[in-house]
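Every protein chain except one is present and positioned as in the full complex.
On to subunit A.
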Amino acid sequence: MSWRVGVDTGGTFTDVCLYDDESKAIVVGKISSTPADPGRAVRDGVSALIARVVGADEAGGAMGRIDYFAHGTTVATNALLQGRGARTGLITSAGFRDLLELGRQRRPKLYDLEAQKPVALAPRDLRIEVAERVRYDGTVDTPLDLEEVRAAAVSLREAGVEAVSVCFLYSYLNPAHESAVRAVLEEELPGVFLSISHEVLPEFREYERLSTVIINSFIGPVMEGYLSRLRHGLAADGLRVEPKVTQSNGGVMSFVTAEKMPVRTVLSGPSTGVVGAARLSAQSGIDDIITFDMGGTSSDVALVTDARPTSATGMDLDGRPVRAPMLDINTVGAGGGSIAWIDDGGHLKVGPQSAGADPGPACYGRGTTEPTVTDANVVLGILNQESLLGGAMPIDASLSFAAVERLGARLGMSTLDTAQGIISVVTANMARAIRVISVQRGYDPADYALVAFGGAGPLHSARLAHELGMERTIIPQRPGALSALGMLMTDLRSDYTRTSITLVAPEQIPVFASTFDALSAQARDWFDAEGLAEGDRSLRWVLDVRYVGQNYEIGVEVPVEEVTEEWIALVAARFHSAHEKRYGYSTTSERVEAATFRVEAIGDAPQAAFPREPIVGADATAAVIGDRDVYLPEAGRRVSVPLYARDELRAGNIVTGPAVIEQYDTTALVLPGEEAVVDEYLMIVTRPSRGSDPSVAVASDERILSTKGQSE
C-alpha cells in the first residue's frame, strides 16, 4: 500500500495531491503558502493531508508510505524576479566584461524613453576579464593565463561572492579553458556556487549563454539552500524516497541535480499544469489540446500535439534571456483581476494592470473602484452574485455594477454591453496569445481542444474557443489543483545539448553518430544516477536544423538508431516539410545544416491511473441546484439558465447550454448551442450541441469523446 504525492507551491496557496496506488483514490489539500520559508507549507501541507487520510493517530510514520514525491516551486523564479539572489561574480574573456550589460544592444522599448534595462545580476566590479581567447573553429588564439585566473579568484573571494560564473567565447567548441578555471576556483573559493557555461549550456550565441549561466549563479545558492533544507526536513518527517522537483521542460529531476542546475526550474510551476492537462486529456482520448490556465493576474497558454507539449529552447524572463529546455508557454497579462479602462483615444482596454487577489475586484469591497474581468462576470450573472469559492468569499455585487456602470457611462454604452465588452476585449487578448503558440508555429487551433483550468479558465474558455474557431473545450475535474495533480503524471527527464554546426550530408555521418553517441552516454550516466531500470529508460534525439545561411533553426525529431545515408535523407526531408508547415515554403535545392544536437532522456516514473466511473446516462437534472439570470449577447437579454453543481454531475451526464456549472474553485459557462458531456473520468467536454434527444448522443458512449474531428 503506497502513495504518490505532488506538491505545487503557488503565490497564494500550496496545493498537495495524494494518490493511493491501491484504491486509486486522489485526495487534494490546500494550505496557505509561506513565502518567507516556502518549505514550511510543503511539509505542513503534506502532514496535514496524511493526517486527513489516515487519521491523526496514524499519521506518525505514515510518510514512509510515500514512494514517489514531486514538488513544483517558484523559489528560483521569485529570487530572480525580486532580485534577491546571490552576490555573483563573473570571469570572462578579455575584452568582454560588459557583454552582460550590452546584450544585443537593443533598448527594451522602442518609443518609451524611460524603459529600463534589467539590472546586471553580476555587478560590473565583480566581472573580471582574464587573458584567453578561442577562435571560431575551436583552436586557441590566446592561451589562458592561469596567474590572472588565480588573481581574479582571490579578488572575488575578498569581495565576498557567493556564486561565480565562468563564460568564455566558444566554450561549447573547446571547453578546456573553462575547465581549467573551474579547477582553480574549486581550490580558491571552496563553498562558492560555481556555474560554468559549457556545463550549463553548451550552445552558441555568447550573450544568451552568458545570461543563462549568470542566472544559474544568481539563483543557485538560494535554490541549493532551499532544496537541501527541504530534502532534510522531509527525511526527518519520515520520507524515505529521493524527492523530485519539476523542471521547465515538464519533467522532473532529483533535488540534488536541481541544486546544481536551478536555471532549469524557472518554469517549474506552469509546466506541470501543462503536463497534467496533457495527460488527463490523453486519458480521455483527446491528444491535441491547447492549455489555458487563467488565474488572477495572467493566463498561460501552451500547445500540445499528440499528447506531447511543444518544447522551446528558451524565453525572456523579465528582459533577460534564459536558454534551457522548457515548454513553449506564452503568458499574457489577462486574469480575473485585470482592470478595464478607457485610454485617451476612447478605446476600451483590459489589463495588464490587475487588482490581483488583494485588494481584488471591486466586488470584494476592499477599495477597488475600477471594474475587473471578475466584476464583468458578476454583472453578466455568470458568477454567483452573493459569494465566491463555494460561499467562502462573500461579495457585494452592487459594487461590480457601480464600477461597470461608471465605465459604461464614459463609453456611452449600457452596463450590460460594457460588461460584455470587457469580456470581448480580454478574450481577444487571450486569443492573440494563443495565436502566437499555434498559428505562428504553423498549427491551426481549430484542430485542437481548449483545456481550461486555473480559477478563471472555465469562465472564459467557451468564448475564447469560439473566437479561435475551436469546437471543443475540456474542463478537468479539479481545475484549481491541476499542477499538483500533474506532478503525479510526469516523467523523469533530463536534456543534453551541444552545438556543432554540421552539414546534413552523407560525408558527415561520423559527426552525427559520434555527437549523438556522446550525448546519449551522458544520458545513460544520468539514468544510472537516478537508478532507473533498463525498461523505464527511453531516449529522443532532436536536431535543430536550418538552411545553410539561415540563423534560426527548427527542431526535428530523428530516429534513435544507426546513422546511415537514409537517416541523413530523412533529416532533410523532415526539415523541408517542417519549414513548409511553419513558413509556407521550402527550398529543397538548398543545403541543410544542423546547429544544435539535443538528446532527451526520459525515465518512466510510476504514474497515477485514475479510476473510470460507470456511465449512468445523459440525464443531468439531479445536479441542478437552481437557476441564474445570465446576460447572453446571443439573446440580447438576460436569460434564466440552469445552475449545476459540478460535484453532483455523473459520468455520461449531458448539460445543454445555456447553463452554468459551479464548483468550489471555478465556474464554467456553457454557451447556447453547445452541450457539456461528462466523461467516465469526470472531465467535462463541451462541443456544439447535437440538437436532438441527448440520450441518443450518449448512446454511442465514451468513444464520442475520444474520436478526433468528430464534428458533423
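Keep this in mind: contacts are C-beta pairs under 8 Å (C-beta built on N, C-alpha and C of every residue); 3 or more make two chains touch, one makes a residue touch a chain; residues count from 1.
In the analysis below, contacts and distances are computed from a predicted model.
Q: Out of "Sugar ABC transporter substrate-binding protein", "Branched-chain amino acid transport system permease protein", "Cytochrome c domain-containing protein" or "Hydantoinase B/oxoprolinase family protein", which one is the UniProt protein name for the chain not included here?
A: Cross-referencing UniProt, the chain left out corresponds to "Hydantoinase B/oxoprolinase family protein".
Q: Of A:E58, A:D98 or A:D358, which one is in contact with the hidden chain?
A: Checking the options A:E58, A:D98 or A:D358, the one contacting the hidden chain is A:D98.
Q: Kindly state which of the options A:K24, A:K117 or A:R637 is in contact with the chain not pictured.
A: Reading the full complex, the residue touching the unseen chain is A:K117.
Q: Decide which residue listed in A:S23, A:N551 or A:T621 touches the omitted chain of the complex.
A: Looking across A:S23, A:N551 or A:T621, the contact with the absent chain belongs to A:N551.
Q: Would you indicate which residue among A:R84, A:R240, A:H347 or A:K581 is in contact with the undisplayed chain?
A: Checking the options A:R84, A:R240, A:H347 or A:K581, the one contacting the hidden chain is A:H347.
Q: One chain isn't shown here. Among A:R435, A:R540 or A:R574, which residue touches it?
A: Residue touching the chain left out of view: A:R435.
Q: Which parts of subunit A are in contact with the chain that was left out?
A: Subunit A touches the missing chain through residues 95-99, 101-102, 104-107, 109-114, 116-117, 123-125, 135-136, 141, 169-170, 204-208, 343-349, 411, 413, 417, 421, 424-425, 428-429, 432, 435-436, 439-440, 501, 547, 549-552, 579, 583-585, 587.
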